[in-house]
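Missing here: one protein chain of the complex. Every other protein chain is in place.
Going in written order, the chains are labelled A and B, and every chain counts its residues from 1.
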Amino acid sequence: MAAQKRQDVVTFIFFAAITGVGGGTLRDLLIGAPVFWVQDAGYAIVCSVVAILVYLTRGRGVHRQTLLWLDAVRLCVYASAGVAKALPMGVDPMICVVMGALTATFGGIIRGLLAGVPSILLSHELYITPALVSASVFVTLRRPGADWTWASGIAVAFGFVVRAGAIRWTWHMPAFEPPAGRDPS
Amino acid sequence: MAAQKRQDVVTFIFFAAITGVGGGTLRDLLIGAPVFWVQDAGYAIVCSVVAILVYLTRGRGVHRQTLLWLDAVRLCVYASAGVAKALPMGVDPMICVVMGALTATFGGIIRGLLAGVPSILLSHELYITPALVSASVFVTLRRPGADWTWASGIAVAFGFVVRAGAIRWTWHMPAFEPPAGRDPS
Partner (left out) sequence: MAAQKRQDVVTFIFFAAITGVGGGTLRDLLIGAPVFWVQDAGYAIVCSVVAILVYLTRGRGVHRQTLLWLDAVRLCVYASAGVAKALPMGVDPMICVVMGALTATFGGIIRGLLAGVPSILLSHELYITPALVSASVFVTLRRPGADWTWASGIAVAFGFVVRAGAIRWTWHMPAFEPPAGRDPS
């Protein structure tokens, strides 16, 4: 996404890093865990290398549509990963769902703020909801001691279906309507 | 406030939660305390239930003016609560005042950023100042060992008077003026 505006490589990496690790950073701060990428320089290296590669190819041959679908997968994987990190720390399951959703969505929200584009929060697109679905399914499946791999696979699948519906058929929830009788302008 | 733009219920809860717990979250992170709503799922439940109720009533019969005054009370209560949490942790009284003001104002500031509305910081309205007044009064009264209940009541009252003046009679402080002799447009 950082490739849409004209940017130099440093800003490009900066935006890629925020989208990639922003949500997990907030989650770690909130649950009091050491921030994952500060502990392990590997994340910074991988993130920089990927960003540089994408920058050098300059989006050639990559369609905006492909990015949208890749981001949908990322969204649901992050939501499950967020839960998977918070649950063993003794965080309440309901709060774990919140953490999953934050992990998945916060990076993109901050990126939008810094890039000065209208927030996805204000569009009617479902974005937080698929993350909540993935996180909720993961919390539910994981509690009775179900297999970790299966749980995350199913959780990602459920969230992805919701996100796919939002992208493909513009699924959305009923919006807050102004009181009847007034012009909804 | 989140009801003013057309939003679905998830975004609505999201904005309500940010306004409600954003300031306290920052305070807890800064003073190194465990984040209050991560420790106790009760906050998330109450916040969600209230937001859903408000969403379902869809602001019917609630005037913008009422919300403004409720927010004024919230502002001063949060400022005192922010101090009350920081003081026993051995934080310097002056920093406690800063924490009180942050607790009271940060949630609303972030909400404004994410909602893409012009920040209240840039209006000439007194908003940080009433929070500072409440927090300062609370720190002063509490130090000599005064009663907790009285101290917070008086602190909220003082801050509320300043905020009420700002809302009702547009009290404001002298603004930074461009050097004399230049057109202040």
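In the analysis below, a residue touches a chain if its C-beta (ideal position, glycine included) is under 8 Å from a C-beta of that chain, and two chains touch if they have at least 3 such contacts.
Quantities reported herein were computed from a predicted structural model and do not represent experimental measurements.
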Legend entry - Hidden partner interface residues of chain B, rising order: 29-32, 91-92, 94-95, 98-99, 109, 113, 118-119, 121-122, 124, 128-129, 132, 172-179, 184
Inset, instruction - List the residues of chain A that touch the chain left out of this view. - result: 3, 5-12, 14-15, 25, 29, 34-35, 37-38, 40-41, 44-45, 55, 58-60, 113-116
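Simple rule for what comes next: only the chains that are shown with their structure count from here on.
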Inset, instruction - Indicate the whole-number Å distance between the mean C-alpha point of chain A and the mean C-alpha point of chain B. - result: 28
